[in-house]
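Missing here: one protein chain of the complex. Every other protein chain is in place.
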Amino acid sequence: MGACFLEMLRVPVGKVMARLLIATSRIMRPDDANIVGNVHGGTILKMIEEAGCIIGTRHCNTQTGDRCVAALARVERTDFLHPMFIGEVAHVSAEITYTSKHSVEVQVNVLSENILTGSKKVTNKATLWYVPLSIKNVDKIIEVPPIEYSKPDQEELGKKRYESQKFERMETKERNGEVITAVSLPERHTKEPYTVGFSQSSLIHLIGPSDCTLLGFVHGGVTMKLMDEVAGIVAARHCKTNIVTASVDAINFHRKIKKGCVITVSGRMTFTSNKSMEIEVFVDADPLAEAEKGKYRAVTAFFTYISLDKDNKPLPVPPLKLEGEEEQKRFEEGKVRYLQNKAKRLADKEQKQ
Amino acid sequence: MGACFLEMLRVPVGKVMARLLIATSRIMRPDDANIVGNVHGGTILKMIEEAGCIIGTRHCNTQTGDRCVAALARVERTDFLHPMFIGEVAHVSAEITYTSKHSVEVQVNVLSENILTGSKKVTNKATLWYVPLSIKNVDKIIEVPPIEYSKPDQEELGKKRYESQKFERMETKERNGEVITAVSLPERHTKEPYTVGFSQSSLIHLIGPSDCTLLGFVHGGVTMKLMDEVAGIVAARHCKTNIVTASVDAINFHRKIKKGCVITVSGRMTFTSNKSMEIEVFVDADPLAEAEKGKYRAVTAFFTYISLDKDNKPLPVPPLKLEGEEEQKRFEEGKVRYLQNKAKRLADKEQKQ
Partner (left out) sequence: MGACFLEMLRVPVGKVMARLLIATSRIMRPDDANIVGNVHGGTILKMIEEAGCIIGTRHCNTQTGDRCVAALARVERTDFLHPMFIGEVAHVSAEITYTSKHSVEVQVNVLSENILTGSKKVTNKATLWYVPLSIKNVDKIIEVPPIEYSKPDQEELGKKRYESQKFERMETKERNGEVITAVSLPERHTKEPYTVGFSQSSLIHLIGPSDCTLLGFVHGGVTMKLMDEVAGIVAARHCKTNIVTASVDAINFHRKIKKGCVITVSGRMTFTSNKSMEIEVFVDADPLAEAEKGKYRAVTAFFTYISLDKDNKPLPVPPLKLEGEEEQKRFEEGKVRYLQNKAKRLADKEQKQ
């Protein structure tokens, strides 16, 4: 009778492993999706991050000493392999796969299940990095208890991933250290269709209590959901069809955003290929009640969208009309990213075969 | 009017009248309020409108023929008499007070109750006008079944209110008919504090299924909540204190906004008195999937905010720094509205004494 599900888990997996796993499921509702019924990428990113935050926080509190909350530091590039629909059940499972002295790597898988037909599809595989912040002193990063690896090369490979993300984080930190140039919002109605200015969009959001962790800082997943929302509007304005998130670039969270801040999330299209659009998204935080701190850029990322017809098949994307050197430069950089990802996908495919 | 509605509900009212009344209660949650615990004016406006929509829709379906949904056409000027707090219970009661051939007048009262101390306060009295749209054909306004008045002068007075709002609606329709001038969003970071450009703000929102009535058009209350959100951010950016909605000007809803539209809600400060700020808010709708329809201005309104100290007492407001003739002109117009409302409030007070 109802022998607890978590208990069952423990039997085969071992006491240590059980603590390193979590699973969650939720029915997709109309509010999670666009009008055609495609679940927003942002909804999925938010679920992924919640699972990661739970398992990371749980693990970092398995030792004595300061209590802490795991704060999202980085999400590796994430692909959306299949669209998910209203009424389907999203299964999210998370597992700790590596720990360094001050960070935790969490691997998250998302499966969509059509409970009417029984069909299941892996929709996402994501890797997130968390850093445990002390509850007593949020500026203090505490030490992470080490995990046991079932095979020695797991630790080796994890360390490589750790070094490589650390390097990339440093790099973007420097880049972001530059003076913050505001994303100018053009008077859209004066703009020609298919230009950058025509589809550029921006929203503001006041960070409320339910957006935050116990520390009073916004959940990374909440930020990602808003970023996807803006990117989606930019994409829809550009091609005026049903659009869905295809992938999200690696995202680094350098600075925390506190409850009561107003965040401005802005998006502009940077690149179009035949069947995809790349949108750059900026999150700027404005601590209204602590004006002396000033506005700062909290996060930036690239989202890739595709346009779908009625049968969920990719449609051609209208090419972006470029105006000025800046836009030309950003387009070329986008093209490089596009070609790199394409090459990487092909390489991965070959490796599997 | 509006002697607590709960009184009316019972026996004396009779079967017919009972149908014309509705009451609801809800505990105010953290997400309904700002960080200091003051419930957002927008939360209250949304509850008011939901009650109005329910009672209006119910009444207009009490006859045979086409089924319909009551769509919000206008909200009269509404004052926020007292702040409401998290944990308090908001009681909303709505009553149909007049019907014309094609419209329904609903009076709504809001009471806040502190269930721990038992103290109660009337926080709002609002008047809304609804128009019943046929479910089969949303462009068709159906006829409203007449209500019975308990006293003959009730009908008389209702007719006067009807004529006066009709006239005002016509007037704003003409005004809004002009070319839509975009609210330009300046590069805020280059702006000096206390200028209009410094606090100006804008958000976008994709109209989702839960935002809409059965007809697939956005609830007036959802729009008002977003308008209040933007106005509140403008006010907070200007004076960097705890701010609360003091009143909302009459709002006319000339054009429907469909599910799947992106709306841009923009706000700019127009006027400051010693202890209040007036913010003009624009709602522009962009039907992404029906681009041929073009973007249109759906609603505009003036919100008045006050700034509160820790004991919820009004604080002085930093005066608005005006730049250019346009801003000067809008400030003067705001001053006229401010003085008119002040005179009206005084007259009302005297009448009561």
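The first chain written gets the first letter, and so on, giving A and B; residue counts start at 1 in each chain.
Note that in this section a contact is a pair of C-beta atoms (placed from the backbone, for glycine too) under 8 Å apart; a residue touches a chain by one contact, two chains touch by 3 or more.
Just so you know, these numbers come straight off a predicted model, no measurement behind them.
From the options A:97, A:270 or A:307, the residue with contact to the chain not on display is A:97. Annotation for chain B: contacts to the undisplayed chain at residues 4, 6-7, 9-10, 22-27, 29-31, 50-51, 53-54, 57-58, 61-62, 67-69, 86-87, 89, 115-118, 120, 135, 209-210, 214.
Although one chain is not displayed, its contacts with chain A can still be listed: residues 1-2, 4-6, 8-9, 11-13, 21-27, 29-31, 50-51, 53-54, 57-58, 61-62, 67-68, 86-87, 89, 91, 93, 95, 97, 107-109, 111, 113, 115-118, 122, 125, 135, 209-210, 214.
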